[in-house]
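For this depiction, one protein chain was excluded, whereas all remaining protein chains were kept in their positions.
Chain IDs A, B, C, D, E, F and G follow the sequence of writing; residue 1 opens each chain.
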């Protein structure tokens, strides 16, 4: 009886070991991005932007041209690339500290500009790279090294729902929040990432997929426990789903009388 | 027959001439802020933060302690003040370039933190101070010195509705958009500003009043024409109203299980 | 007889005409003269029509007016 | 007979156990040995139960698996 | 030749444009030129001024501290800049809107009723061009035709119909500086 | 006295803590001490090491380039750091998980079955403390009681119940270095 | 043919002619005219001009466009440049060519909008962290603004390094006749290192400044040092004027150098032996040129619109052999020819064997 290969490493995923901690979702999402690139046939014309965060070394992990951006500035860097190479496919891959803290202005404005780029946003509710400080997405009550008594809204403020925040803008064309906690959700995530890239390839404009992710190291749980924590805590606070699609995107308004 | 004084300069408005262009709404809003301070009896314990923009000299215009902030950073500066003087009343006064462009991260995070400060936000759809460049709030089709052919969504992106954007956060407690184009709207604005300060005084948290304003110089219209332009163009795009009130503010959530 | 009146701080007026535009009784106009800032300051040209409604005061960006109303 | 099988790139495995957790047929387990990175790599301990469903491949953060399924 | 000029007045009087015309004309006449806008604190206020240098040799400092000529289109400018003119220099004042109150006797003051003449010509906006005409006559720094040529470069084609008006304004200003002796006071 | 030590091993072996105990004990014994964590590229990886100096005089460089003693808790550490020890120095190796492959003959190698002893004591986590016991015996740098004292400072009160276990671990390590000659190889 | 142009607009037009097809910036006085001009001009040549949300975003957009092989620039004024410091360090670290124009205004802080040269240290000693270098060019006329733009872009590409044009507010807003070069186009094709998408290439290009292996990062730093040494030996530019046996030598750059030149001319006309050196490249600094020009000097004078930032570089250039004095104005004040002349006279008189010609 012969066997056929039904799953293998995508071509756009460079064949090197990653530095991620065991069980970290970054690895899964990397592969999904690579699969989307392969399936859409754009590996030859894709330029990726790596953030500062655990994914900083992502420049080694995709076999496409890569640019490492300053902390939080990936959307600006991607804008610079896309504006001078409008026919190439440009994406950023950013964590929640990178995108939702220091990089708030850059992501909001890239979205408001309907900049024709794709953003893969890894929300693991902490700063993984610097080993576990509060992120803008940290849940109330969640213990981190900078919220040793748990995040307290009085002192540390409220978690930010990035997808909903950007949904308050006219600019974005595709916005979705997903997770990779089950094979089913993983497939939804894969479709969302593909849809986001498609938006860009069709010239429709700004797309972002927020992936709720685990951080075994900073959460202090083993990878399997992390899945449960994510399901019991992150998903309830950050509802999954597509919140903006090209069809539902506000049309360009009629121009006002100049001055 | 004797006359009684029914209108006079508020005490919190320093008795000096302003540098604003003739007919500029900044002057009106300055007075309304001063009236709120007087009426609430907090002149003695108020600290204001001036932006970079036409209102940069506002430090001379209110007779309260004032701090001049770097471009866009007034919410961070106000946070620094408020955290070390929690019993004083702290407000920022910012333009749309200052607050919605360079200062995006600072305003979003002050709001997300429910920082107990009051923000008066002057949206005149342009950079007045630097004489008329595009702002994040510039309408599609609007001509500015950096959008000489009118703002084009393809190249310059879409105008940002700040009040609605912040309303997508849990943090803010009071959010309103008003205008001073009619005596009636002026009264609404006055009430909104007062309500915003009251929020802070009661310790409820972040409040912001966006005031749609004219810029005769950059709009290239005389002050009276400006009122019409504002009514025909700005108000339709930026609907007036209170969008968040203390009563309707999301309550603090139940804390999640720590790690 | 006028039901109200206004004090005008001419030297602060920038001649923007907003008060002229908003005064419901049409009793304000710009004067021909200049003030020290080089503007044509506003004048109460029809004092008898002033109602002391204070709208001029509210709408003036430069706090030029003090408004008085008939006491009853 | 097994309806599928997997190739395991042991040296890339970080022993996170996610595949073990997700494999619907419970045919994976960590081995006792160490790989070069110091982790206990996963093993196909019940090859006969493997259906080639590829779930292990999907859920593995380190792309350790190649999955084969019976061809029909 | 080396003439350093300051042109000063209110915001709306076309001060910067007049200076620019002068510089453009100088350049077209083969001279070295520089034009520097006001660097006073009054930038955002109602006052405007610019410094123009016309010279045969390359220009060192473009900043004018002791002008040879001042064109003062309003009172504050007259008061401020007349004190800076070098001894023997020229001050052209817009006598339509102020009296000559210059107390120095070591400079030549040319009083030109710029606004009156401009109004006569039917265009209040050319008042500063009238003063420019007087300037050319008083200094001989350039031919008036150079200014006309400059206008042709500076104005967009659809505005070239304004050139004759400006020519008239230059000539009327020159006439005051040249002929109408009654209006020219040489002091000291 | 001046002893420079590098303690190295895997991430979870309590390497940094052992170094910190040593430094703390040195300080409590009135010595000058410094403790510097690893500055290798492997910071985020599975390897950890720290450098501890105990000295009578104020310490200049806290960076240890040529250690007097190395405690190597795993193979990569043994391979890397045994080459740096100064001639005449001591290398303590965790013989439970590796063979002694050190080829130098100018250093004293003390083989201590740290994991085996720790397991015997019922607590795999004290393996590095066992090595520390051997270190104290081999170098006489400090009294074991100083380490116990240090534990009292470093451990939170609710963990003081662990002190006797650690004391035992120290003693067992010392015993290996001292008495069980079979396990001690002096080479060269 | 010469045309009369404002400095800011000349800078903008020169960029376009030098083949720059991408501009990212944020308005700030006194250089907003650059983006305003380009907002009209860039579309005519098919280029990109984008008003960013901030200077931080601008410099990172520049980073992206440079990474993708474009000839790209930004411009700002002092406070805006401070916000670019992190980005500048990244550009230098990742070896990306680009051009940054700083039309300086008075500081510190918000300061004022009038001309200044108070960012000399920031420009020549970093600003950002990590001790990188940018080639810093300081024009002193509108024509030189035009000329140095082309040179700057070319050198940026040649060395894969950021180049800074350091102009003062005076230069940005004054008008002078300029001769503009021909319009030229450049392409990313001769930047094989750029992240342009594979398009058939087999290895993926990586633009990056990170290295966690210290031995490797040190090698990278040494490579940068080497490059800086090369620049330092090949790219020094300066201009000397006056007596070769001058007893007083004045050093000044930018618009101030023109004022100084007028003062030096006056002093020489009065018979004093005086010379001036005008650094055109501020880094690399023309130390040798200054040293040579002051072989006979008994006093040096540095004139700047700041509190004396170039003084140390001049002291080093002359090996602290000749006393170096300073004259400066600050806060937007511009020194006059008379002031500088008086300084020269005073110094000349200080010289012991002073003889008036």
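One rule holds for everything that comes next: a contact is a pair of C-beta atoms (placed from the backbone, for glycine too) under 8 Å apart; a residue touches a chain by one contact, two chains touch by 3 or more.
These numbers come from a predicted model, not from an experiment.
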(message) Going by the contact rule already stated, which one of G:74, G:209, G:262 or G:294 would touch the omitted chain in the full complex?
(response) G:209
(request) Decide which residue listed in G:31, G:89 or G:143 touches the omitted chain of the complex. (result) G:89
(message) For a quick check of understanding: of G:2, G:237 or G:315, which residue touches the chain that isn't displayed?
(response) G:315
(message) In the complete complex, the non-displayed chain touches which residues of subunit G?
(response) 56, 78-79, 81-83, 85-86, 88-94, 104, 106-114, 116, 118-122, 125-132, 208-222, 224-225, 306-307, 309, 312, 315-316, 319-321, 329-333
(message) In the complete complex, the non-displayed chain touches which residues of subunit F?
(response) 20, 23-24, 27, 32-37, 39, 43, 59-63, 65-66
(message) Please output the residues of subunit B touching the missing chain, sorted low to high.
(response) 14, 43-47, 49, 56-57, 59-60, 62-70, 73, 76-85, 88-89, 105-106, 108-109
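Criterion: only the chains that are shown with their structure count from here on.
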(request) Weigh E-G against B-C on C-beta contact pairs and write down the one with more. (result) B-C
(request) Please identify which chain has its centre, taken as the mean of its CA atoms, farthest from the centre of subunit B. (result) F
(message) From the mean C-alpha coordinate of subunit C to that of subunit E, what's the distance rounded to whole Å?
(response) 39
(message) Using the touch definition from the top, which residues of subunit F touch two or more other chains?
(response) 44
(request) Name the residues of subunit C that each touch 2 or more other chains. (result) 37
